[in-house]
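Please read through the structure below; I'll follow up with questions.
A single protein chain has been removed from this complex, and every other one stays in its place.
For subunit A:
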């Protein structure tokens, strides 16, 4: 073989040498095959590095050749890449070529082969490809050890937005492997049973600590292991922005830029990008230590022009920016110093400053800013080293702030920083007379003039006002002027002047001098003539006033106003109006809604005497009344009542009171005449009556029903509405008759009382007339007579001496019962009884017995009743009718009784009673002399019946049908008396 090779080489060399001279045909057949192909790998870069040589090259010859390279993955037949590489090949040269794999090399075995062809003009076509070299197998053996799962590439650094391929290698194909990117599962493409690749397109930057990608191998539900990688995604390096350089002393150039995003990554995978400054004219380079600025030392005075390149660099890329400039065009001056003010007076000052010297004959442009009184003035001035500027037209007594900055006048690059100072101008005399107005009150014998003035504006005061001088001069009588000096900040004073004309001059004074005088004249004539007050309507913006012009010459008008309710001095204001104006708008923020303001318009004559022209009053905004009147109910009758609210003031309200609304509620559905139906805010219905006159503060509500319940509510109203809603007051109309009764009863009671008083006063007379004293027999004069006869047995009258006129014995038949005790029996019942009467007729016909008699009922014979003993008299059952009769003597009576009782036979004693009627009882009324007038038939008888009700203990047999009641009167037990 070797022999053959030597022979072949010799043959080709011979041919080549021949070609030089004559034959090119032979050279076309030269098979310059690549040999000694070696493939190495760079796992981090995922690249294959090929190196080979070409045999059979002529000595010291150069040939242009094309190499075709084939790369297969996993197996040789799976060609994944074919490409040509053209280069000039020298004799004995080792050729190098690299290829970067998108798939980590650890994931799969790669195979590489190469062939070549001569592509040189020296060898005209046709050329032939050499044979392929043999396949070179490349595998990165990192998947060693006991592990069952591997994930690649490890710790790869990529730029945001690039595409990355990762893979896992699983030892056990039985395992189920799932892969996750930051917790989200990713899906890949299986390259072979052990290897699966995942293409991650445009990977995002998540954090500078890297992105975790991990795979889990499991069999069933059992985890077999977990492996992962950290993918370090860097942000894209940005180009530095706003790169510029400048000098403030021609010694150092200060370059600045905006670095943009920091691309540093954790785990030292990538540090922050570095910045390098390169100057092309000098060829110097400087690595900047700060990320956004760098100082460059100017070493050569002669170098005027600079060309800087700023390069930002990280592991993945470089970005550069370039600037070219003349040094004198990049001068940034230091701020001026020694700023001072000289010759400061009331209206002007001189400002001086200095600038840091740069080079000789340097001209500076300086800018001055003057701030004061809320205004700003700007001036530009060109200077050499020392700056000076005359500040004029300044305001007196004002603090100003002046500042200055400078720049290179010949090549403006940038203003320096400001340098500033404050100064204050001196005071000047006030430039304007104070605005003065007055209130004149006429009092007996004099005027009280209250002067008001407005403080001068800062513009006119020209300093601090210290006092006001008020000079009062009598115009009618020559006299000395009076000077009143009132210290500031007073704004009013009171003068009491007699009834003369006075001229008053007011000046404001500061430390420098007095202002022009403000003059007003107080006329001797009373000025407060009667002027009708007119109501006006204001708006939220103010009041629009107009007036009739004053006849004659006027130098102007004054409108003054104050709060209607408040003290005049507290809120007094005025406004001056020109002589040709007869209307104005008073607008101020001080106007409050619901407050009434009084306006007075004066005309000022040429003599400066004020004349009141018009009065107006109004609200800037009327409000609804804030409170309701306190209403009294008067003259309440059964058909009407009167409501009155006299105390309600219509003046001090937040609007002009236009009237009142009276709301009335009643049970009746119909409203009374004059009332109309209305619906309240709570939805209830009521009747409403409108009073249009604000001064009408009473209302008679009539046509009401007696004994009815009414509710009323009264509220005032303005143009803005009515007052607050409040509770209704309740009224109940009285009964119609009760009033009548009162009308009748009262006189009656009065009359009775009168009679009683009269009776009391005339009691003696009445007593003597109506019931004279009954003479006491013991005190009778007859007694004295008897006594005189010395009769020791003086008995006026004994009962036994009575001669009865008749005796009545009532005998009840057997079995007669009383039905009931204690109930009144009707006469019909009593008629059923058939008493047996025994009349004992008087024996002496001419007996002069008393006409009116007392029936003395002796019930002693009732044995049962005697037990009760509740009374002095022995009670006898009243059911047993007494026999009433007249007997001549008690003995006769007793005899007759006995006979009668015997005749009755078996009638028990208890059922027989005896009525013993005595004639001895004296009559109750009447003259004792008339007693015996008609003894036989007494026309009327005042019965003195000691009737004793029988207690229930008296066991009486119940009445039967045949029973006869002999009682005349039956009494209730409660009605008995002793």
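Here is the rule we use: a contact is a pair of C-beta atoms (placed from the backbone, for glycine too) under 8 Å apart; a residue touches a chain by one contact, two chains touch by 3 or more; residues count from 1.
The rule we apply is simple: contacts and distances are computed from a predicted model.
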(Q) For the chain not present in this complex, what protein name does its UniProt entry give, out of "Protein O-mannosyl-transferase 2", "SRP54-type proteins GTP-binding domain-containing protein", "Cardiotrophin-2" or "DNA-directed RNA polymerase III subunit RPC3"? (A) "Cardiotrophin-2"
Q) Which residue among A:180, A:341 or A:645 touches the omitted chain? A) A:180
Q. Pick from A:209, A:241, A:494 or A:646: which residue touches the chain that isn't shown?
A. A:209
Q | Residue among A:223, A:322, A:422 or A:457 touching the omitted chain | A | A:223
Q | Candidate in contact with the missing chain, chosen from A:55, A:90, A:154 or A:460 | A | A:154
Q | Residue of A:83, A:266 or A:578 in touch with the missing chain, whole complex considered | A | A:266
Q. If the missing chain were put back, which residues of subunit A would it touch?
A. 151, 154-155, 180, 182-183, 207, 209-212, 214, 223-230, 232, 266-269
